[in-house]
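One structure, pasted below without further comment.
Heads up, one of the protein chains got dropped from this complex, but the rest are sitting where they should.
Right after this comes chain A.
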Amino acid sequence: MKLPKLSAPTLLLLPAIIVLAAVIVLPLLFSLYSSFTPFRLTKPESIWVFIGFRNYVSVLTNYEFWTAFGRTVVLLTIALNAEMFLGLGLAMLVNKATRGQRILRTLMMFPMMFSPVLVGFQFKFLFNDNIGFVNNALQSLGVTTSAIPWLIDGNLALFSIIVAEVWSSTSVFAILILAGLLAMPQEPVEAARVDGCTPWQTFRYVTWPYLMPFAFIAMTIRSLDVARAYDIVKIMTDGGPAKRTELLWTLVGRTAYSDARMGLANAMAYIAILLSILFTVYFFRKLAAARQQIGAEW
């Protein structure tokens, strides 16, 4: 048999193309296909039944899915805003430090060095209603007399998860905003002071516009992160109590593996990805606008 002759570039790229196809393109196509089937892990033959958009219709009309979707957006909004404010504050404090700035910068990154699963366990322990540090501290200080059911009450549980998220990822904002502060020229700030600005006005009109692009970069990174939040929630509440902390990806995971309804789960996942893409596009637009505003040359 005579093989067709391939050009040298094609030949050299072939291994990479094969690997990429095997690990990315094929699974992607397969998952997309399976979202159009009633594929169940327990009934492998169901992969061959094509049901069109029925999975998508049932997901989009599913109350549980939309609750998880909405909750994810709420979590994203609260966590990102909290992280931005705290990160901004942290970055400005570290920027003011006259000595030990390197050490502080390193310390600031510690939470990022922990695996999210460990962060989940740590906060699960902290917020434990019986033996947890938080309740013990509150009771010892006399703030409250009874134990607060941190992870048992639906709203408190979501709050606890947000605290864990914020703790582990505020440093993403802090680091990026600090980078902005360090890169920022000092003269406009001085000009603003001479021009009659109070410290707050200086921040509002001069410093903040400079930092906005950096904040938006952090926002983009973190929105992708939070939109696929899974591990911390899985460990702390596993979507409970009574699905009150169910997020998009915990729902997807549960549908796929506990309920074994892989086809349905894949349909959910594709819709969920749309959310991430939406946020990314939104923040990138904001970023581009902010960059243009300050006439950035990067």
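The definition used in the following text is that a residue touches a chain if its C-beta (ideal position, glycine included) is under 8 Å from a C-beta of that chain, and two chains touch if they have at least 3 such contacts; residues count from 1.
One rule holds in what follows: contacts and distances are computed from a predicted model.
Trainee: Which listed name, "Isoquinoline 1-oxidoreductase, alpha subunit", "Sugar ABC transporter ATP-binding protein", "Golgi phosphoprotein 3 (GPP34)" or "ATP synthase subunit a", is the one UniProt assigns to the chain that has been left out?
Mentor: "Sugar ABC transporter ATP-binding protein"
Trainee: Sort through A:Val166, A:Ala192 or A:Leu287 and give me the one touching the missing partner chain.
Mentor: Looking across A:Val166, A:Ala192 or A:Leu287, the contact with the absent chain belongs to A:Ala192.
Trainee: With the full complex in mind, choose from A:Pro27, A:Gly70 or A:Pro209 the residue touching the hidden chain.
Mentor: A:Pro209
Trainee: If the hidden chain were put back, which residues of chain A would touch it?
Mentor: 185, 187-188, 190-198, 201, 205-206, 209-210, 293-297
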